[in-house]
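Below: one structure in structure tokens.
Every protein chain but one is kept in place in this view of the complex.
Up next, chain A:
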Amino acid sequence: MTAPLLVAAQPQASFVPDSAGGDFIQLRDVYKSYGEGLVVMDHLNLDMRADDRLVIIGPSGSGKSSLLRVMMGLESIQGGTISFQGKSYIDGNARNHGKPLDVRLQTQVGMVFQHYTLFPHLSVLSNLILAPMKVHGLSKVQATEKARLFLARLGLESKLNAYPSQLSGGQKQRVAIARALMLEPKLMLFDEVTSALDPEMVTEVQNVMMQLAEEKMAMIIVTHDMHFARNIASRVVFCANGKVVEQGPPAQIFTQPKEPRTREFLEKVLHLD
């Protein structure tokens, strides 16, 4: 067996995969709204296994991004519970208003955003080693060594001392992925990471994600790229109005959707392609 390229070799915690729904992540009855009018998570239930790659699709305003932002601890929920690796992670009724209860669990989640979030005043290397040094307490030598490794595997060695302004959009997103991987997350969240890219740069970023998929990284991906969704997903989840309408293997969802709403949505977006 070859060594994993991007995911640091590590035992998958104390977690034992579950053949049924999966207890890597369990969302139960999760409720979130922005005021009265806009309910983005309406008593949502969702399960995920440690080797799952969920791709969430659905019309805009259906709460796809909200789900990721909640998992990352960027936004709170108003009801329900979320467990992560078998431990209570977020509780909508807790005193901290539905934000992550456990900072250690939170640091095991990594996220890449739609817009470029590399810090422009820091070189690629400094972007990569900032959090490992300040949060995980790695020495500069250790962190730099690790950063070299990740960049080399992404074919970005030569950009070690470049500044984000000197990179193409695709390179920026790849560095952003490397920056998140530096913290050895157990779960990666991708929020429309190729939406802001020029078409010719989309593939290089998607390839990195495919590489991660091959190494069994748990991922939740929000994307509008149905072709990519089909390739990378272990399970596609169609959300609308804050609820999971339908979920299943990509082949089933894309060719024989059961729900009329799923079919309607897919006809629209696939027609646009």
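Criterion: contacts are C-beta pairs under 8 Å (C-beta built on N, C-alpha and C of every residue); 3 or more make two chains touch, one makes a residue touch a chain; residues count from 1.
The rule is short, and it goes like this: contacts and distances are computed from a predicted model.
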Name under which UniProt lists the unshown chain, selected from "PaaI family thioesterase", "Carbon monoxide dehydrogenase", "NitT/TauT family transport system ATP-binding protein" or "Amino acid ABC transporter permease": "Amino acid ABC transporter permease"
Options A:Met111, A:Leu125 or A:Ile253, residue touching the unrepresented chain: A:Met111
Absent-chain contact - pick from A:Met72, A:Ala94 or A:Leu266: A:Met72
Given A:Leu183, A:Met210 or A:Leu266, the one touching the chain that is not displayed: A:Leu183
Touching the absent chain when the full complex is considered, from A:Val135, A:Ala152 or A:Leu270: A:Val135
Per the touch definition above, residue among A:Ser60, A:Ser165 or A:Thr255 touching the missing chain: A:Ser165
Positions on chain A where the hidden chain makes contact: 69, 72-74, 103, 106-107, 109-111, 113, 115-117, 119-121, 130-131, 134-135, 165-166, 179-180, 183
